[in-house]
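Yeah, one chain of the complex is gone here, protein chain that is, but the others are all in their spots.
Right, chain A next:
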């Protein structure tokens, strides 16, 4: 089922959480709402679920206006960051809840509920835990129960609010893969909120980058990473070196003249140039303008801090390449820029 958001605005006191947001979620896709805290991503998700009211705008669920519908009428599945499992109920009762609260006429029989719950617990690989209470489960298991519970009402849309936010790094990675696989199996239209760019890029079919209540860019993970639409997106997605510069004749120069970067023709005057650390090449050169001021090894990669005539830079490469170059702290080097983006000064 497709979701069409148009002109949704939401104000909390003097804080504008959402500013006339337009967005289309395609049927069957897994969409990530990515942004820093306060960017409005969770508010947008909660408005879709009916847990928050929009001040203005419209929301179409499968072509039908949904803003006036209550959460129960919308039939969405919602997964909370902190699971929100019913703590006084067993895992089984948690998953069965959505079916048991249906009006008498639409309620499945208890054998049907039992069959369905066990099927879902099988799906989230927790069939053995049906009689446990949430407090007896690990974080990852609780979140899987929450997912099974959300799926039990056969929702048309699945909304996930920072679903992995409360988990530790290893479990997070496992659950992420597992969710991706689950989505490939059941193909339910899903929207998840995250502030973790790696998570969004790895998991989503399309990524929506948000900032200050507005959408900065919508695109596939490769699109938003390789062709950021704005300076904000560039800075938010991954590590970046940032320089203030002035563009003249298609070349951006930093104030001290240490670096010149080719710029596309549309930018002129004061600008900001961005270079990703892995797009920065180094070569040993005794007369080079840069000096290696520090080297940090993180797993298989090395981060090299460069002082380029007073301008601090960070380069990244794998350790083998670094040892082939033979650079050590204090060495002089030459700096090559493989790829850069120049945005006009805001």
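Quick note on the criterion: a residue touches a chain if its C-beta (ideal position, glycine included) is under 8 Å from a C-beta of that chain, and two chains touch if they have at least 3 such contacts; residues count from 1.
Note that contacts and distances are computed from a predicted model.
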| item | value |
| --- | --- |
| Among "N-methylglutamate dehydrogenase subunit D", "Sulfate transport system permease protein CysW", "Thiazole synthase" or "Cytochrome bo(3) ubiquinol oxidase subunit 3", the UniProt name of the subunit that does not appear here | "Sulfate transport system permease protein CysW" |
| Touch with the omitted chain, as defined above, among A:10, A:149 or A:172 | A:149 |
| Sole contact to the chain not displayed, among A:1, A:20, A:67 or A:84 | A:84 |
| Residue among A:47, A:76 or A:91 touching the omitted chain | A:76 |
| Touch residues of chain A, complete complex, unshown partner | 49-51, 70-72, 75-78, 80, 82, 84-89, 97-98, 101-102, 133, 135, 146, 149-150, 152-153 |
